[in-house]
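The complex appears here without one of its protein chains, the remainder shown in place.
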């Protein structure tokens, strides 16, 4: 033990002295020991203190080898649950008991969504649908101009079967749906769209495109691929093409609330709620030139994504979308959310880590061999209803002037006032 | 001990039976015990298994009271470090040793940023600046039309000092910078902009607006505020107004790399890198109708935000921005990133939790009483250079056809191929 | 004659007195006389003087009955010609002599385009293509929510043949290409796309949609159409959907210019031209949040549209698009323009009026019965090359600091300086 520690002191010192880099620790070092060595070195170099992040219960080997290089431990995010949610979807039955995990540091968020869930329950449940648009990847090519572009696109069109074969050989879980070209000047973008079952699929898609480009398209056409991702994909950036055509899952959720439910649970009424929707989500977003015609899709998505091992950077895409609230019946409303671009997976990526896997286990979304993709679609339906709950509750809070109050009561008191 | 457990069994049963809701546990119950009770109930109701999330080292009392209602434990995100970074900023000296914490589940990300940091070091360091644009909040008002709007705006303009007084009375850390109106039809939006020192400031801004609206603006003008946030703010949604005017911090970082550094560290050359930038970040983003003229700002921001207790939903805003890479000198490039909209704080929000505080402690960004806001600006400068490192490395990877390979080698192997 | 005049005096007086409205003149009145009566009445009521507009050579009967109610005469726009243009298209041969009519009041515009035409000639001609995307019209429908929407869309999908039949019965010149739905909340938009041969086709498309909606879709589904144009068309408004998917004609034109041509004709060099393109058309448009990544498509389109009887309000759509200029060869450039959304026709609309018909007669674009649509495609190809000429010349003017000078020398001297 002692020698070992001494040896680690040496390693720490080598890191501090710059004689060894953080990713150059001996492979023989167990992952948690390597993490400790790095922590001690970084602490010494920067003055940091790593008491809490060094205490973790996730699998250090998996985390350090597959998820995070220069691994030093774990960040912890408070995890709460909201529900029960009542949903009528294709993959969720009305009588199921559903609780949704949310990992967040934003006080009042879980409570607010929870109130929305109650309103949805009181109203008899939300109707939700998730549509598998597919994950996309769009390599960028350079041609000499229009004439070579035309020949290139003709080749692509007539070779789609061959391209499909090459793509699909890279994974038994991936199907090429279509290839949509866009071109101007000497640039050509081919937007590959893939069905990737229960996985979010970005890496699968990248690997499939890579194979198709290197092994088939470039050799056959002589046209060079300049970037395997040509930003016409569009991953993790707001974009009109994803808003218009969707990416990952397109999610829809809606509910009809009568006046009594509005009054009792949401402390509001139809007229007020419709007006907040109108001035904030429509006119305000128009005034701002925003693609987010909603109150706070991103808050709910970020919390569920963090809890369930999704790629949180893709919340950027999920933040686009439209909430609609319209008068319905004598004193009620029709409320809906539309999220055209939500990449989601229940296997792969961060979903394999312990805490994330446990959060997903609440939702009954494990893949079924008989219905590939059904787990992710079910997840999408649940997510849609959760986002709807979040919209209802926050929008209602505005009508009763309760936003700031909620934050003052429940929120972040850290800043001396 | 035994009685206590029995008692908890009763509570668990009450939750399962729906006789008690998750947020209705006795206040006397210690937070970690309450979390356990909830975990057990949810596990029983949903079939979930909560082994790992129940093992946490963060402060359950703080987490459950200030950050996350219906608290059941903690999600863990693998934490890595990247660096050292060499920066010439206003708040960072060239000779400082800087390592940056990144919490992510996306294999290859930390390694990639790390390579970019090396390129920046080899090039003598990045120049960075962070500008405090201020956090914004824009209540929406309803008038009877143009004439009342005009009177209302006249009053606002002539009452700015009074409004400032009311706002600033809510916190010693908040200054009202300006109020920018936007109006059409019967809607008026007042975009309040605040300097909030070292805090990100969204909640402070909301509270200040609330006070100004309820105590002053509505009573004085008779014009009703329909929503305290009118989506012209714009929080957590992509928007032209934030892209154009900025929000939170505007961050700039740049570096000049010569041909030798490009070849040795980034395995690329000027011509190839410039072309990837051109076809992907410019033409590809144009083709997509995207406000993200960059490769993957969101990835880097999401990882650092998660590690340091920022509001990850605000990555939505940070994903907007522009990377530029231009030929410079005989065989080198000038590379830069511009992030107009990055809400950031080094106090408040999630920064007060243990792991997040520890991550921040690596960066030397603790607030100084003498220079309020300097910690957040320093953080912004570091973040800018980290984002630049991420862009350089990923863009270079495209030129060597190495994107898919990196993912295959380092990445997510969970999906059987 | 005298009585008649007296009678007209009476009519003028009745109009002035408000006893008769401008559109209530007796139908027996010859159109030019009615125009005179209206002119006299308006002149008397407003103090206007209508000397020039009363002198026109267009056909007053056609103008007043089909093009312009309350007809009082004609506006005259100076008409110039530019060329010759050398084009290699699908519908234009390299050896044709092409001159293009431009109606404009903006001094220096024709001269500038003319210089661009010369550069294109010197370079051996432009390659151009026009693709018939088709004209679109998108009625908006209201449903009770997702479930009715789903049934509605299922019906539409399975009834496409029947819908086609109804649409195509309204005109022998119209073919339904496809129907693309978009839906959220309780709204459904069906974007009908039509091929309309040599006509621009907006009215044909409206009539066909109307018939399909009233006679078939509403009765069969019980779903109500709220607006025959639901703004997802999108006519005469800038829009991402048209930028991404095109509308009317998609037009491409390109040319390779060597250093000698750049120097002699355009007084510039490759490096300077590429930099103007980069900072202005790319970075400047990005900074502005513009969908026009070009220098002045709108100027050229407006002038040719006005001359040839196109719908000038559709210049709004044509202004979107991308110019690209890249280094090519030792000292040359590759230059291209891409216009995704240019509604065009060589029959119908304003093309039937005398002066407009004469302008079109310069271009050899009269419809051929054997090749419906070929005239409009040829027109698109010519237009593309003309727009390219305009870009080259203006961008080159920036490099020699000649923009303001040109305006001072050739331009509008009306404002005393």
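Labels for the chains are A, B and C, by order of writing; each one numbers its residues from 1.
Here is the rule we use: a residue touches a chain if its C-beta (ideal position, glycine included) is under 8 Å from a C-beta of that chain, and two chains touch if they have at least 3 such contacts.
Just so it is clear, the model here is predicted, and its values are computed rather than measured.
Asker: Among C:36, C:128 or C:171, single out the residue that touches the unshown chain.
Answerer: Once the missing chain is taken into account, the touching residue is C:171.
Asker: Among C:89, C:145, C:248 or C:349, which residue is in contact with the omitted chain in the full complex?
Answerer: The single option touching the absent chain is C:349.
Asker: Sort through C:47, C:219 or C:330 and give me the one touching the missing partner chain.
Answerer: Checking the options C:47, C:219 or C:330, the one contacting the hidden chain is C:47.
Asker: Among C:149, C:306 or C:386, which one touches the chain that has been omitted from the display?
Answerer: Of these options, the touching residue for the absent chain is C:306.
Asker: For the chain that got dropped from the picture, name the residues of subunit B it touches.
Answerer: Subunit B touches the missing chain through residues 127, 129, 144-147, 150, 182, 184-187, 240-241, 243-244, 252, 254, 256, 289, 322, 324, 326, 334, 336, 338.
Asker: When the complex is taken as a whole, what residues of subunit A touch the one chain not shown?
Answerer: So the residues of subunit A touching the missing chain come out as 240, 243-244, 282-283, 286, 289, 291, 293, 322, 324.
As a convention for this text, only the chains that are shown with their structure count from here on.
Asker: From the mean C-alpha coordinate of subunit A to that of subunit B, what's the distance rounded to whole Å?
Answerer: It comes to 15 Å between the two C-alpha centres.
Asker: Please work out the Cα centroid separation of subunit A and subunit C, and write it as a whole number of Å.
Answerer: 42
Asker: Can you give the whole-Å distance between the Cα centres of subunit B and subunit C?
Answerer: Spacing between the chain centres: roughly 44 Å.
Asker: Multi-chain contacts only, two chains or more: what residues does subunit C have there?
Answerer: Touching at least two other chains: 240, 243-244, 289, 322, 324.
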